[in-house]
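What you see is the complex with one protein chain gone and the rest in place.
A, B and C are the chain letters, set down in written order, and residue numbers restart from 1 in every chain.
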């Protein structure tokens, strides 16, 4: 590779990272706009797959003080590459998911109250309606609890591992979120913006599902035909929702 | 008909359609103002009965990008007459209702959370108080689930058909809304504005009814006398609510 | 009485009425500010005891269109004395209370959702905490249902009568609100402003009480000592809350 080519590559990598910083900052601010966070209880990251660099919110910084410039850049092993602040304390969880699933481009963690209630209850959110099926092709799973050893040794990394264990062989992008037992939801998407979108969906769907159970304790989940119809009209090869097939 | 008369007719049709575009756009924006929609999960349409043309929200477009100009005009068979965007994916449901019920001038579909919980629970909302009776002359019905075949073949059209089947012989304007099982509410009115008004009512009444059941699981519906009194003081021939009898 | 004295009396009555119009308009707007009303589902009135004239919101007029000028003035028998619009359809209920209780200076009716749920459930709100006891010296009662005949003959007047019947020998100002079964709350106070204040209290207390029962189905009401303490430190002869004893 000529010096010139290498220079161009570096320059475009730097430019991509700058764009990503801005996207991740914007996505963090959107958490607040969508009323998903209290104080600093949430974080968004995004990855530049070509360089393997991840941009993530700094830990414990108020939303009013966030900017594209104080986002932290880490590599996939968690070393800080750029930034003066500590990255989110949940960074190791994000990285475990990025390492495992190449399709993920952005990750969100919140303690949004209704989804958190399901996580605290240790229950998966069943697919009870088309609102759910428009985004999640089946229930929103809940992990098992971590063992004492997993908690003591490498808590945030093991949180990522238990998410991966729960997803198992499922299509990670067809159910773009999960509840960590006794903790709260994580969601993801092709980019940080879509990950935030899915975080909103999980919160709304969680609230609807609780009320549904209060009205009909024995309600059953959607049958496969309706699940297919709604998920695939938005996401399948023959999707016809929106303007993408124009 | 002289050329002149025909020209006048066309001109006034075009003017009516322009007014309707504006009304439908405004009514879509009102969904957001009344906090009935998350993202793009809702749509409003309106019909010009003289020309048989229906104005409806484009599919999957953010509320911030909507305008009177990008509303889509379709005929009662669903052919796009004006507009560059795809009409709402629920268009066939709207059209089924317009074809069946000449009194309907506007239709709304939302996934407002409390009404959606009832739809997911598969329960009609009983008339438990005068708030309900002021707008709905009896329970807000819930359809049966669609069969796998109905879902696979012409889902949105069949959603309209199952609404019509549920209304059966009832007065469609005396109970201007319905819950589609496992899905969400549809409401209607003499125009798009009134359809939105009724969408708000369904959401509020749904929330009140859940809380009422939590306080008194065995509560009974309003008796006929109170239902008559409230519905008819607003809607009957001798209505005396408001300023219309001045 | 000299002509001059009579003139002065009339002039001051007119001035008082003008002030009351403004207070009643402001109190109606406050219903919206406190998020107690959807659309036009609420009304406030106030009385000038010297002249026996009542100022009340017009029926079915949007909040944005209300002004001190379009408030309606009626006498205690319900004859319109000033104003081009119909008075609230609930006027006869307000007047029944003003006629019965000389201490009442303002009345509010809303369909605020949490209080309405209790009314629909036909349950009095028990005094479960000091928030309640700060304003209501005992449970917030719920009326019986009206009979078919009471509904058919003079519905709004009979609504007032059933409120009076429920209050019976109690001190009307020590429990300044009530739930009308299958309908919604009415509250009152020494003036329209205080009546709105009490309408907020009923709504907040109703929501807390439902959640309390969900956490402890067998909870008992406050004992007399705590009820006395909180109510009397704000309202008794030896009240020491606030700045009134300075």
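The rule is simple: contacts are C-beta pairs under 8 Å (C-beta built on N, C-alpha and C of every residue); 3 or more make two chains touch, one makes a residue touch a chain.
The structure displayed is predicted, hence computed values, not measured ones.
Although it is not drawn here, the omitted chain touches the following shown chains in the complete assembly: A, C. Of the candidate positions A:53, A:146 or A:195, contact with the unshown chain belongs to A:146. Touching the missing chain, out of A:25, A:98, A:118 or A:241, is residue A:118. Of the listed positions C:61, C:140 or C:222, the one in contact with the omitted chain in the full complex is C:222. For subunit A, the residues in touch with the chain missing from this view are 38-39, 41, 58-61, 84-86, 89, 111, 113-114, 116-123, 145-146, 148, 151-152, 155, 182-184, 210, 213-214. Subunit C residues in contact with the hidden partner, per the touch definition given at the top, are 128-131, 197, 200-201, 204, 207-209, 211-212, 214-216, 219, 222-223, 225-226, 229, 233, 240-243, 245-246.
To be clear about the criterion, only the chains that are shown with their structure count from here on.
With rounding to the nearest 5, the Cα superposition of subunit A on subunit B corresponds to a rotation angle of 90 degrees. Two copies of one chain, subunit B and subunit C, form a contact in which under half of the residue numbers belong to both partners.
Look at where the CA atoms of subunit A average out and do the same for subunit C: the two points lie 49 Å apart. Inter-chain centre distance (subunit B to subunit C, centres taken as mean C-alpha positions): 35 Å. Not a single residue position of subunit C touches two or more of the other chains.
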